[in-house]
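Yeah, one chain of the complex is gone here, protein chain that is, but the others are all in their spots.
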Amino acid sequence: MGRFVLRRLLASIPALFLVSLITFGLLWLVPGDPASIFLDTSATAEELARVRRELGLDRPFLIRMGEWYLRLLQGDLGTSLLLNRSVTSAIFERLPVTLSLTALAFFFAVLIGVAAGVVAAVRHGKAADQGMMTLALLGLSIPEFWLGLVLIWSVAVLLPIFPAGDYVAFAKDPWQWARHIALPTFTLACVQMGFVARMARSSMLEVLGQDFVRTARAKGLPEPYVVLRHGLVNAMVPIVTVMGIMVGGLLGGAVVIEQVFSIPGMGRLIIGAVLSRDFPVIQGGLLFLALIYLGVNLLVDLLYAVIDPRVRLE
Amino acid sequence: MAAASASFAPTALPTPTGRPSFARRLFANRSFTIGLLLVGTVAVLALLAGVIAPFDPLKGNFRARLVEPNAMYWMGTDHFGRDILSRVLFGARISLQIAFMVALITALAGVFIGATAGYFRRLDNPIMRVMDAFMAFPSIILAIAISSVLGASVTNVIIALSIAATPHTARIVRASVMVVREMEYVEAARALGAGHMRILLRHVLANAMAPLVVRVTYVFAVAILNEAVLSYIGVGPPPPAPTFGAIIANGRDFIIAAPWITVAPGLAILVSVLGLNMLGDGLRDVLDPRMAVATR
Partner (left out) sequence: MKKTYLTLAMSALLLLTGGGPAHAQKKGGDVVIAMTAAPPSLDPHATSAQVARNVNLHMFETLYARDENARPVPDLATGVTVSPDGLTYVFNLRQGVKFHNGKDMTSADVVASLERYRKAGASPALVAAISSVAASGPNQVTIKLKSVQSTFLGNLSSPRAPIAIMPSEEAAKDMGKADPIGTGPFRFVEFKPDSHVKIARFDGYKPNPAYKERDGFAGAKVVYLDSVTFRFMPEAGARDAALQTGQVQINETTDGPTAKRLRGNPNLQVIPVLPWAAMILKFNMAQGIGADLNFRRAVAQSLNLEEIMAVAYADIYRLDTSWVFAGSAYHTGRTTPKQDLVAAKASLAKSAYKGEKVTFIVHNDRPTVDTATVIQQQLAQIGVTVDLKVADWPTTSKIGLGSDEGWNLWTHGFGIEPYEGPASSMSHWVKGQGQRKADPMIDSIFDRFNSEMIVNAQQRLFTDFEKQMNDQVIAVNMGNFGLFQVATTKLKNFKPYRIPRMWGVWLD
């Protein structure tokens, strides 16, 4: 197992390098630079040139790229051009926010999704099944940012039950943290909940139809035991596979949700950086996201191997 | 495998196993028919937009700005005085066109890349490493970045969304191809002297069809959603294109003063995507050989 992990970690280095190359490629192609953000709409070419000079942006692109890689090898992601702090500290300020949002949404999506899927599978063909699956389908089909907007308008402005956005750290005020994170989490989890519910149902159905389950039933084992111990555990295998994709979907969704609810997370950091061309932050942020994504995939593969001993870790 | 190829080719007579034809099974599937109905309705409305839309979606009536939904403007107007219903109808056309192109390009590119990686062992690793690198970007950020680079236009949005959706599609195709590659009948065909191309097309891809079709339906649906997000962020197709996302983005500043601008296009997206998802479900139920095995 240890060797597998090490090999995977080493294998992820070329992937990360590719990610950084792709990012540089995009940055090289994208027109404009952060100098313009320092100036208002009546900026002149002279002012733009001066700010570019002060920011060090008039140096050749390849040199700036080389410097970035050199600094990276020393563990330094550079300084943001607009945020007045190092990229690393900007990321570490934002990361917990996005992670808590994503983790919470993941947790609820899996919890509710699996529960719904199992119930639907067990009551296959009946009203509960139809109802659950219709809801799941709806959740899957709804545009997240639109749901967020609608929720803000309805239960934050019209009926001021929830706050309209923003983030309060758990450490500062747990109750306010919960109030502020409720709507974003629900919105984010909605789509994935539907996805998980359907996966869980179909995977449960497949397992429950198999011979060994019929055997267990024939042996006279109680139904709940059959469903949970044999059914669910085996059904989880494909769900675990899909978790990696889920996290990708959640991270992508978090990016948009953060925008809608004005939450200071990684998503807003990167989108803001892309729109204002804060190159160091774009580089560092995307690399970090890739790292998270690869890390989660590694975890999922390990989990998969643990759950299903038939899988060989090649 | 006989079941697989039989299940894909529609036949008029029942197969020896006594199961009805593919087409009949398809239309017997409730998910598929409801999905088809929904998508069909949206598509028909979009096609007929020019005929049924009550107003010009691009022309503003400056005396009718931000009108609440009423008898004349069923979905109200925006701050230009443009009829939201007309914009949604024409928006369906553009949004569906974009999504269709994305699905098509993704299918073609995904098949090409995935089949190549799955069939030619030596190319597998390098190709998949590159795909992995692209997949490590959340697709929406990739799309935003590409849109920013290429500039905002319908074509560029299609390119951006296609690039974002292709790696995963390629992966799916590759997986199917790899499964079949090892199968005995392929080895038999090789032994009989069949060329790579022929094997690929006739046997290997036929097996990949089912998951590919399902995946492409999904890509179509997600493209509609993602185009909306791109427009919301500000890197979608430029005005005056009334894509669903653009209408929502326009209404954003006025959500307190005129919430109807946001509601209508959102519901339109919901219905379209819902229909597509149900369509995909139905297709998967009927096409997926695994499911066919399970019900035997």
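Should a chain be cited, it is by its letter among A and B, assigned in written order, with residues numbered from 1 in that chain.
Assume contacts are C-beta pairs under 8 Å (C-beta built on N, C-alpha and C of every residue); 3 or more make two chains touch, one makes a residue touch a chain.
As the structure is a prediction and not an experimental result, all values here were calculated from the model.
Of the listed residues A:G131, A:P163 or A:P238, the one in contact with the hidden chain in the full complex is A:P163. In the complete complex, the residue from A:T102, A:S141, A:S202 or A:S276 that touches the missing chain is A:S276.
Looking at A:V5, A:L82 or A:V213, the residue that reaches the missing chain in the full complex is A:L82.
Taking the whole complex into account, chain B touches the unshown chain at residues 58-60, 62, 65-66, 79-81, 148, 151-152, 234-235, 238-240, 250, 252-258. Residue-level contact of chain A with the missing chain is found at 30-34, 36-48, 50-51, 53-55, 80, 82-85, 90, 93-94, 149, 152-153, 156-157, 160, 163-166, 259-262, 264, 268-269, 272, 275-277.
We take it that only the chains that are shown with their structure count from here on.
Chain geometry summary: the mean Cα position of chain A and that of chain B are 22 Å apart.
By the touch rule above, chain B contacts chain A in their complex via residues 129-130, 132-141, 144-146, 148-149, 168, 221, 225, 228-229, 232-234, 248, 252, 255-256, 259, 262-263, 266, 269-270, 273-274, 276-278, 281, 290, 294.
Here chain A touches chain B in the complex through residues 14-16, 18-19, 22-23, 26, 29-31, 137-138, 140-147, 149-150, 152-153, 157, 206, 209, 245, 248, 251-252, 255-256, 259, 270-271, 274-275, 286, 289-290, 293-294, going by the rule given at the top.
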